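Note that one protein chain of the assembly has been removed; the remaining protein chains are unaltered in position.
For chain A:
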Amino acid sequence: MREVRRLLPPLDIISAPTSMQRLKDRGFSRAMERVLGMDPRDIIAEVKASGIKGRGGAAFPTGFKWESVYEAPGGNRYVVMNADESELGTFKDRALLEYDPLGPLVGMLIAAHAVGAKKAYCYIRGEYRPIERQMVNALQTLADCGWVGPHAVEVEVRRGAGAYIAGEETALLNSIEGKRAEPRVKPPFPTSKGLWGDPTLIQNVETLANVTLLFAHDVEWFRQCGSPQTPGTKLVSLSGHVKNPGVYEVPFGFPMADIIADPELGGGITGSGRLRAILLGGAAGTFLSPDQISATVLDYGSLGTFDASIGSGAIMVFDDSVDLSWVLRKLAHFFADESCGQCVPCRIGTRRIVEMLAQGGLYSRVQDLRDLAQAMRDASICGLGQTAPTALLSILDRPNWQGA
């Protein structure tokens, strides 16, 4: 099996990524024109039928989210493209926005048309300045087509300023509103009360790129790839001890081991040449041992048997020279630094984990760590606090695993 390029443009494409010609070459103008002739309810039905799930981490069914925003009472409606991408080991949105920015942007316009939004925001992390420029150029092309602007959908690019938490959807809303990027208590969800209390649709860059592909083709085409439960392809960000680190596109259901080893993909383990583990999904991801990697495919059901998930699609590869408890200490520091401090279990919990790991090593206080993790999961406001101990627990749950 090899890479499937649907979200990523063909390697031999010659049109410039932000050009009018690219819109045609990739079928994006066809997608936009088809949607402009459709009733919003039919657009939403098609997204639902495609089975597209969110690619930002939570895998929420996209069509259902659109329906919630469409049906929510309220005057103004907004669409937000989440390009804050700050998850450890994750760079697929950057690649997508660099190689083919018109795909996700057209997806955002399709979403605006479906939910009745006249205004959209592209929120991009402040460290992606070259990509921001690319995005602005692509928006100019869309304005030249008459699809962006005061008589269509107005789009504002918002630059973040270095806060991991700002990628959390409600924190992102506060950031756009000019406030501290602190998460809000949910419910209410942004679909009913988002920007300035109005219904707001927030989607990841890659999710929106999938939407454009869907409308450039149809549901049947879209579902030809991937698994029945999770149709389509996934971009993975492969880094660490592999021969060819980078972004790859594979269908859901693709063998995990092949992503790392296939000569056309990861190309095998470098460093010592012996695989110790991967960290899948980001800083709040799950470690998988070589046995588990061999036994799983890239899909939610398969990975769920090991309590793992795809998360952002980050696959960080570690050879057997890497001390996994060192990785855990780095992750713990990261969460302690990035906690917004709003709620106690997360603010204190993330610091306690740092201290416990520094004091006695991983296995000296297993029960304390588990209790703390439980409290953080139960009582934190947002995903950061709830999932900060996930990677740690994935190691504690395998006491016989050499390496940590």
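Everything that follows uses one rule, which is that a residue touches a chain if its C-beta (ideal position, glycine included) is under 8 Å from a C-beta of that chain, and two chains touch if they have at least 3 such contacts; residues count from 1.
One rule holds for everything that comes next: contacts and distances are computed from a predicted model.
Asker: What is the protein name, per UniProt, of the chain that does not appear here: "Iron-sulfur cluster-binding protein", "Cytochrome c oxidase subunit 2", "Ferredoxin" or "NAD(P)H-dependent oxidoreductase subunit E"?
Answerer: Of the names offered in "Iron-sulfur cluster-binding protein", "Cytochrome c oxidase subunit 2", "Ferredoxin" or "NAD(P)H-dependent oxidoreductase subunit E", the one UniProt assigns to the missing chain is "NAD(P)H-dependent oxidoreductase subunit E".
Asker: Kindly state which of the options A:Thr18, A:Ser50 or A:Thr90 is in contact with the chain not pictured.
Answerer: Only one of A:Thr18, A:Ser50 or A:Thr90 touches the chain omitted from view, namely A:Thr90.
Asker: Which residue, A:Ala72, A:Leu303, A:Val322 or A:Met356, contacts the hidden chain when the whole complex is considered?
Answerer: The single option touching the absent chain is A:Val322.
Asker: Specify the residue from the set A:Ser175, A:Ser339 or A:Ser380 that touches the hidden chain.
Answerer: Reading the full complex, the residue touching the unseen chain is A:Ser175.
Asker: Which listed residue, A:Pro9, A:Gly240, A:Pro345 or A:Gly385, touches the chain dropped from view?
Answerer: The single option touching the absent chain is A:Gly240.
Asker: Of A:Phe28, A:Tyr128 or A:Phe306, which one is in contact with the hidden chain?
Answerer: Candidates A:Phe28, A:Tyr128 or A:Phe306; residue touching the omitted chain: A:Tyr128.
Asker: Footprint of the hidden chain on chain A, which residues?
Answerer: Residues 85-91, 94, 125-130, 158-164, 175-182, 237-241, 245-247, 279, 316, 318, 322, 327, 330-331, 334, 337-338, 340 of chain A touch the chain absent from view.
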